[in-house]
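Missing here: one protein chain of the complex. Every other protein chain is in place.
First chain written, first letter: the chains are A, B and C, and each begins at residue 1.
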Amino acid sequence: MDFALNEEQQFLQQTVKDLLNDQCSLEVVRTDAAENQTKNASVYDALIQLGIPGTLIGENYGGVGLRLLDAALIAEALGGSVATVPFIGSSVVAPLAIELAGSDEQKDTWLPRLASGEIICGVAVGDHIGARDNKPISSTGAIVSGSAMFAIDVQDADLFLVAAANGELHLVEASDVEVKRLYTIDKTRSVGELLFENARSDNLASTSDQEATLAKVIGAGRVVVAADTLGAAQTMLDKAVAYAGERQQFKRVIGSFQAVKHMCAEMAAELEPCRSLVWYAAHAFDAIPEDARLTACHAKAHLAEVGRFVARKATEVHGGMGFTDLLGLHYWFKRIELNRQLMGTPEFVRNEAAKVQGWI
Amino acid sequence: MDFALNEEQQFLQQTVKDLLNDQCSLEVVRTDAAENQTKNASVYDALIQLGIPGTLIGENYGGVGLRLLDAALIAEALGGSVATVPFIGSSVVAPLAIELAGSDEQKDTWLPRLASGEIICGVAVGDHIGARDNKPISSTGAIVSGSAMFAIDVQDADLFLVAAANGELHLVEASDVEVKRLYTIDKTRSVGELLFENARSDNLASTSDQEATLAKVIGAGRVVVAADTLGAAQTMLDKAVAYAGERQQFKRVIGSFQAVKHMCAEMAAELEPCRSLVWYAAHAFDAIPEDARLTACHAKAHLAEVGRFVARKATEVHGGMGFTDLLGLHYWFKRIELNRQLMGTPEFVRNEAAKVQGWI
Amino acid sequence: MDLEYSSEYQTFRDDLREFLAEHKHLSPGAVAPRPAGREEKKDEPNPAQRWQQLLIEHGYAARTIPREYGGFGAEPDPLKNHIIAEEFAKARVRPGHSGDNRLVPTVLELGTEEQKRWLVPPSVRGEMTWCQGYSEPGSGSDLASLSTRAEVDGDDFVINGQKIWTSGAQYADMMFCLVRTEPDAPKHQGISYLVFSMDTPGIEVRPLVTMTGEATFNEVFFTDTRVPKNQIIGKRGEGWFVANNTLKHERQGLGDPHQAENRFHEIEALLQNENVDGEPIMSNPAHRDRLLQLQGRMLAMKYNGMRVLTAQRKHEEPGLPRWIIKLQGCELNHQMAAMAIDALGELGTLYHRSDHIRAGGMWQQRFMMDLGLIIGGGTAQIQKNMIGERALGLPKEPKIEDKPA
Partner (left out) sequence: MDLEYSSEYQTFRDDLREFLAEHKHLSPGAVAPRPAGREEKKDEPNPAQRWQQLLIEHGYAARTIPREYGGFGAEPDPLKNHIIAEEFAKARVRPGHSGDNRLVPTVLELGTEEQKRWLVPPSVRGEMTWCQGYSEPGSGSDLASLSTRAEVDGDDFVINGQKIWTSGAQYADMMFCLVRTEPDAPKHQGISYLVFSMDTPGIEVRPLVTMTGEATFNEVFFTDTRVPKNQIIGKRGEGWFVANNTLKHERQGLGDPHQAENRFHEIEALLQNENVDGEPIMSNPAHRDRLLQLQGRMLAMKYNGMRVLTAQRKHEEPGLPRWIIKLQGCELNHQMAAMAIDALGELGTLYHRSDHIRAGGMWQQRFMMDLGLIIGGGTAQIQKNMIGERALGLPKEPKIEDKPA
């Protein structure tokens, strides 16, 4: 029994964190945001050098062959630096779906190119997570029509994974998709609306139960979104603690006031168990299938609640400065708020958790 | 526009408070609780001298002819002293029901005796507030059968008002009812199970819409329960503030620590607006019928939530002492907890509020 | 308890409605347009100023400002103020003002006759607009520790330092400002309250962008800014006490219960009109129960506001019901915005005029602005200190020391 990260995992996460501290500073994020850039080419190139896009892709396809827990650790680092790069869709949900439901030919075609970072794959699963304003995706064989809201990792995407309303999983090349960017509060992430009009698709039909596959990859997505929130919230807490230890008012460091100290303590007390929840949910995907779907729902929902709490309290600890653009704290705040609603809102996934347990 | 108590109302409430401070001290409540006594004869006699049982009964029937706001102010005082006397059932719901739905003969028979305190009337409306373990009350003309849980003011009751499942309102004399006392956490209040087996009843059938009458008197009951919670919570807050201003730890009065001061401030900030909500809901019953039912639901539900918050935080401010029997704080804590569930739980009454507004 | 309005007030309201129906077309737009830059508006009265003048003549603006200083000269009557606010809001007509609700009462109470004549009439006419120079980067909750200095040089104060959170600094004609004039005095006794033109040489205004993405505030930098010595309100070193007058007026404005009620009804409509999988969100019991809990809080705050208004009308100190308004009101608004965002789900995150956006992203903007209001004008923590100490009588924290900053 060893509920802990091993050395390789710690090293992996630290490597990504170091890279991001070095190359994806707040100034970089600020510039990207000002330019409406959600994919920073040089940061993404550096991540490609580390093999990050291939984290979950088998070595036989040129990937690293790691597991969802590793991907969650990477996502935590990305959230911690509000990094402006694709990951959750293109490097988690899409390769997992192809791996699980693709034919050998489909795998041969797409996985090596995803692993190498040569292509980016946007992901749209809106019809299965209670999204609004969709025109449900219909599919007839290898033709797909409809529209999908809040597809992720759409900027510069060459390929799109789209879940049809009937649960089928389709790959559609960019040339057959109209992509309308959606602008959210979070300027570090790429989301958009996809419009398909009799688009030619490559149906990932090698499995008999596409809906189970879909549920599984959505679960993986949820865990990784939760990990992203964990990282973002941890950064906000760290910044709040640091600020509380420096800022003086009434001739005292404000962290010596119980009101401020207790806000920090409450944040830490809420957030720290979330780390274990994310680890467990990711590990369950990898090794404890009977717990995977339920814990993915809970990781997503609970991190949404705790993330919002931390985002708000960390801002309050910073006083007026937290409310300005000067410290850039709001990039984390907004990433947490976007994560809250992605891949199923907390209300939606809790309801799904009730179904998973047969309560309804 | 005058959203305030007038002098008579302030005087009325102060008179009841003074009486209770004088005659219904914590020691009296303690003794009553030890003896399973939920109707203190001498306190009740003193209240009879003030005319309290007849608060809502017209002067032509020997009552004082006041209004629900006055009754709420009395309930607040009773809650503030965790007084061991009947009121909500016998002096609010029952007389209102007789007044609204009774024939002249029924009024002549019962109201003067209720006003004078000669008789006590227990009240059972369980079938209409989501109560459990009832055997629904059936009625055929002047015969009633079934059982009703959580009837209030049952100790020494001579008469019972019972709402049948079909919405009819029946008066049944004690000789025709089997009363089983129920023991709750709150030793200051009388609740019981009523068993009717082909009991002879006096049907309050003079109105064509008994269900509307029933809804109305349940609303009045809810406002008065909310007022009782308001009074109990205010006492807990007052005791917490006093304790925080006296108790020393670390060579400081604990109320000078932000942690304790802010708990007190949060209690006050939550509780004070509740006073206005209770006033408005009571006044709406008296004068703004279109708002009455909704605001009664909200007063009941919101006071349940705030009451629990204050009960818990006030106990925490007292530290270990709050957890002991020594200060008797728990009598207020438990009264608030019982009030929470009486006359419809917060979840139930919020759902009713949704129906009242046509949301469902 | 009587929630009817007496005939005096009913008549007042009827007259106002009639006035609005008749003159509404003269109003310069329902919502105040962003003022033009300072330099552009020096000519003759613009439509906003003419509208203000009309309102003053009828007693719907600057009501309680004495006539000799350009106001209507009525006795204070909170209920009439309330009716005015309600009716203008209902008619969606731009209300008038009283010059500046922080500066003008302060000058009237503590200024010299000369200062009153200089500052009040143009302010009331809308020809002289104001911004507030209080907060500094180093002094937020501990405002009295401010360090912007004003040293005497001949007939002038010479100001050096920096202010922050100055809303409207880029448009205002004038600033009222706290500066430290006696650096050796205890911190509350070394402050003076100055007024001066924003055109004074040595003032630089830089916009301060907030998390909403907009520059609602500014930073203002002073470099050897010279202000004549007679432009002080009150005595040297008494600025802290002069300023508390201003703060008192500002605090009352926050957390208006009608605003919360209006927001609530907007969310109610949102839940009824937005659908998920073909069902209105209102049919989702988790969202509905949350809405109902907010409704309970909102109603409690609304009635609490009526109670405060009644007390003010009777010239009574409202006490606790007033002390809690900022803390509870801002929190309630923030919670309501959060509820709206969550009900919208992913759509609730849209911003920047995105396709599919609902209500222009208003709920996100409010969610952030309300958090700013929870922090600004006395953080929630400072509010709780005040409630604990001033309303409940709990002791202050023991002081560490209290020497000059």
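Here is the rule we use: a contact is a pair of C-beta atoms (placed from the backbone, for glycine too) under 8 Å apart; a residue touches a chain by one contact, two chains touch by 3 or more.
Just so you know, these numbers come straight off a predicted model, no measurement behind them.
S.K.: What are the shown chains that the omitted chain is in contact with?
M.R.: For the complete complex, the undisplayed chain touches A, B, C.
S.K.: Can you work out which residue in B:L12, B:V241 or B:V260 touches the chain that's missing from view?
M.R.: B:V260
S.K.: Return the single residue from B:P112, B:G130, B:G167 or B:G245 that touches the missing chain.
M.R.: B:G130
S.K.: Using the touch definition from the top, which of A:Q23, A:Q37, A:S145 or A:Q258 touches the missing chain?
M.R.: Residue touching the absent chain, from the options given: A:Q258.
S.K.: What chain C residues would touch the chain not displayed?
M.R.: That gives, for chain C, the contact residues 284-286, 289, 398, 400.
S.K.: Suppose we count only contacts with the excluded chain; which residues of chain B make the list?
M.R.: 130-133, 149-150, 180, 182-186, 193, 248-252, 254, 257, 259-260, 308, 312, 315-316, 319-320, 322-326, 329-330, 333-334, 337-338, 340-342, 345-348, 350-351
S.K.: In the whole complex, what residues of chain A lie against the chain that is missing from view?
M.R.: So the residues of chain A touching the missing chain come out as 1-6, 9, 69, 241, 244-245, 252-253, 255-258, 260-262, 264-266, 268-270, 272-277, 279-280, 283, 287-288, 295, 298, 301-302, 305, 347, 350-351, 353-354, 359-360.
Simple rule for what comes next: only the chains that are shown with their structure count from here on.
S.K.: Looking at C-alpha means, what's the farthest chain from chain B?
M.R.: Most remote chain from chain B, centroid-wise, comes out as A.
S.K.: If you average the CA atoms of chain A and of chain B, how many Å lie between those two points?
M.R.: Whole-Å distance between the two chain centres: 51.
S.K.: When the C-alpha atoms of chain A and chain C are each averaged to a single point, how far apart are the two points in Å?
M.R.: 40
S.K.: Can you pull out the residues of chain B that are in contact with at least two other chains?
M.R.: Only 257-258, 262 qualify.
S.K.: When you check chain C against every other chain, which residues touch at least two of them?
M.R.: In chain C, 381, 384-385 touch at least two other chains.
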